[in-house]
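What follows is part of the complex, with its chains left where they were.
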Amino acid sequence: MTHRIAILGASGYTGAELVRLIATHPGMEIVALSADRKAGQGMAEVFPFLRHMALPTLQRIEEIDFSQVDLAFCALPHATSQAVIGELPRDLKVVDLSADFRLRDPAEYAKWYGQPHSQPELQKEAVYGLTEFYRDEIRAARLVAGTGCNAATGQYALRPLIEAGVIDLDEILIDLKAGVSGAGRSLKENLLHAELSEGTQAYSAGGKHRHLGEFDQEFTKAAGRPVLVQFTPHLLPMNRGILASVYVRGDAAQVHATLAARYAAEPFLHVLPFGALPSTHDIRGSNYVHVGVTGDRIPGRVLVVAALDNLCKGSSGQAMQNANLMLGLEETAGLLMAPVFP
Amino acid sequence: MTHRIAILGASGYTGAELVRLIATHPGMEIVALSADRKAGQGMAEVFPFLRHMALPTLQRIEEIDFSQVDLAFCALPHATSQAVIGELPRDLKVVDLSADFRLRDPAEYAKWYGQPHSQPELQKEAVYGLTEFYRDEIRAARLVAGTGCNAATGQYALRPLIEAGVIDLDEILIDLKAGVSGAGRSLKENLLHAELSEGTQAYSAGGKHRHLGEFDQEFTKAAGRPVLVQFTPHLLPMNRGILASVYVRGDAAQVHATLAARYAAEPFLHVLPFGALPSTHDIRGSNYVHVGVTGDRIPGRVLVVAALDNLCKGSSGQAMQNANLMLGLEETAGLLMAPVFP
Amino acid sequence: MTHRIAILGASGYTGAELVRLIATHPGMEIVALSADRKAGQGMAEVFPFLRHMALPTLQRIEEIDFSQVDLAFCALPHATSQAVIGELPRDLKVVDLSADFRLRDPAEYAKWYGQPHSQPELQKEAVYGLTEFYRDEIRAARLVAGTGCNAATGQYALRPLIEAGVIDLDEILIDLKAGVSGAGRSLKENLLHAELSEGTQAYSAGGKHRHLGEFDQEFTKAAGRPVLVQFTPHLLPMNRGILASVYVRGDAAQVHATLAARYAAEPFLHVLPFGALPSTHDIRGSNYVHVGVTGDRIPGRVLVVAALDNLCKGSSGQAMQNANLMLGLEETAGLLMAPVFP
């Protein structure tokens, strides 16, 4: 049986990545694509790389007949997303890729996003979409909130360690290197090739990045007590990929063993041999996560590095994995493509 | 039924690309991988991006039991390839990705490659692997010779025009822009990131590039009279992708119509609307070819531009497409993944 | 004696490049910088790479006291430039970097730029700024029009050949590869790192690029009869650099000798040994031009390749060279820095 899929916000990178994944998905068919400002255009005009696919013309959301849709991916900007989802049929399965339903506490949402949430009851309903840690809830969910791409990477490195209590909860530092597609198709000077290639810099440093709200919520929940991490993202001259260099205190061998055991049965998580560290080159275009651990010459210091593709496992691939669960499909359906190297 | 596949020369980029394609191929299973100097290593050591796959350990070619192999891809260097294939069982299906069996005339081979061919009878047996133009022969072949990646790109732009007689055969110029993975995993200073990124230059200019041997052979055959083209490749700071800007003389509308008609039924060839020109961004990581045509302010001048991924459609994807035909599989099996953008 | 310089339009790349050049110029001092929308800001805010320089605050053009200025560089957008220059004192020396004064024929200007020129008498006064071919006129000029960066590159390859009559004037084809900084600081999706890196495509193909107006004007003048060239620019994933692959008909040795003789005494033009072709890697950040020539296996076909840095020799470096002449300074002052490699 083929499930009927709508993608709302199909003119951005995460929307296009969903189409890419569905191109070879055995159980999904795209029946509607929306993009308000580009309604009436074909996807080949907006994204010529999808020229080979027979796809519905872009339309306005209000033109979509959702009674013919089994699941909607919502790849809209923050704030817009909650307004749109608030208008959708209440029995429609929805995977939201925005930040709107990631935080469960309305006060935290208001603090990090600067305005009150307009759909508090939907916020309550939403399940946090980090598949490997919310699998059962996601399977039963109607509305799943995709995680931040940086937040996902940091959690893959840290969450099993916090749950197992093998690291010092007050000494966690995440130095993260992110590719530019995470910034979306935004027209900003610092995202131009001329200004971004061949250099790097930190951004939203000093405790200001919004994904800290997710770290706080999830790590505190996992630890059973408040956990605050230090977090500095850097923008790198690469299109896809996040590398999180996570500095913790503990026993390096135990850290490695904890991660290896926790992810042994996970289809997309690969823990490298002790001492080997991952590269974003090796997961590009795929849904895989590589995690590595090494010790330090200073006893008790441990480095955990996690790498994933922000557009795939960090966003649209995760969304697809969750949709598979929500629709009763094989969790890995459409997601087993190998990375693209070189 | 799953066909048993061996890949000889699995430690290079085209070998690795074959493994990538087989990762999601429904009818193939890798039973042997060879890499002489890396025999004994696992693929995850040589190509960590393939870490998630259960793959045979790399071995020496002489250790492979070819009675358990249905088809061998041979991704070895030129000259080595003919020696190795000469030793393989004569009933084993082989797709060769090297230059060794592309030229049918031993004298032409000797001229372009600087030495006589060691397997003239195999050279005679081999079928030229440009699928869309040799489909029936490939289906029946035992030994198929993969084309040069530049040679494929130029032929997709030109071959239907030459066959249809709609362009001036004495005024063909190919200015080609090639990504660096076409040079393979060679350790040369000009291929270092520091020396290749952020700049461009021509190479093998002036009628010296070996793919001219293929152009001469195939265009002369298609035209029924000698055809010599002018050809300048340029090395670009990108990893995958070839863009061939082909300058011809004729009627632009007729040129466009000829290409559109010829490729209408082809699963991987897409002719853009008249006046639109392709980008390598839109075919990266895929088996698709985009072809565009425009006229010029100078009457009778026509520009045809073709774009493909050199490692996929230009090499390993083409090889897979041919192997599918040779094994009686669906021609497009394992090759329908969408391009990766951005 | 230090000359007092104003830069109008200092918030774009060519304006910033002028500041870079003046940083080590022995005879110039910046006394005014304008940028209408950023008036009141310091240059370190707009271009942090100029943080080390003591520079005037950005101001509006009308705030500048031009009686204290010896020469103004005008790095404004097309059309804006003619309006601004029309208001400047008529005895102020001006080097314009826009397209507004490149074409001498008002009809040609209107044809290529889609509107009539608003300052026809200034258009008549302006001297075309290709230094090596208009040196005496520039020395005496009050208003010099910077050339297009593509137009400069093509002319360095072709102009001596047309003047000497050693090539077929009806068979000239320029296939050009351009870095992205030539597009300026424009916020367009195709200039984003995510959409531009790792790929290439043609643009303004088929006789539509505005620099054709310059080619027509200058080559026709040099030849003494109408000359139309075919010209296809391509956008490459590099920030600086233009490589023009120019295809002509003639005798390759004679072509090489003609260029070598014509440029022998030029401080910035270097003709490579016959058969060697230039790379944009080797001129990046500098005012040098490298030119190479090779023959072809098809008799009578010749390839001339010219490489320069579009922001420097193609724009701001050329402007500086002309300003030096206009102010009676050494022509090479401030321009002898070596390229930056790697």
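Odds and ends about this structure:
A, B and C are the chain letters, set down in written order, and residue numbers restart from 1 in every chain.
Basically, a contact is a pair of C-beta atoms (placed from the backbone, for glycine too) under 8 Å apart; a residue touches a chain by one contact, two chains touch by 3 or more.
Keep in mind the model is a prediction, meaning the values are calculated, not measured.
Summary of assembly composition: all chains derive from one sequence, 3 are present in place, and the complete complex in the structure file consists of 4 copies.
As a convention for this text, only the chains that are shown with their structure count from here on.
For the self-contact between chain B and chain C, the two sides draw on mostly identical residue numbers; the shared fraction is above half. Once the centre of each chain is set as its mean CA position, chain A and chain C turn out to be 45 Å apart. Chain geometry summary: the mean Cα position of chain A and that of chain B are 36 Å apart. Per-chain CA centroids place chain B at a distance of 39 Å from chain C.
Each of the following residues of chain A touches two or more other chains: 13, 181, 197-198, 239.
Only residues 173, 175, 177, 194-195, 197-202, 205-208, 212, 228, 230, 232, 234, 236-241, 243, 245, 247, 275, 277-282, 284, 294-298, 301, 303, 305, 307, 342 of chain B touch chain C when the two sit together in their complex. Within the complex formed with chain C, the residues of chain A that make contact are 13, 180-181, 185, 187-189, 191-194, 196-198, 237, 239.
Chain A makes touch with chain B in their complex at residues 13, 16, 19-20, 23-24, 47-53, 181, 197-198, 239-240, 268, 270, 272, 278-279, 281-286, 288, 290, 311, 336-342.
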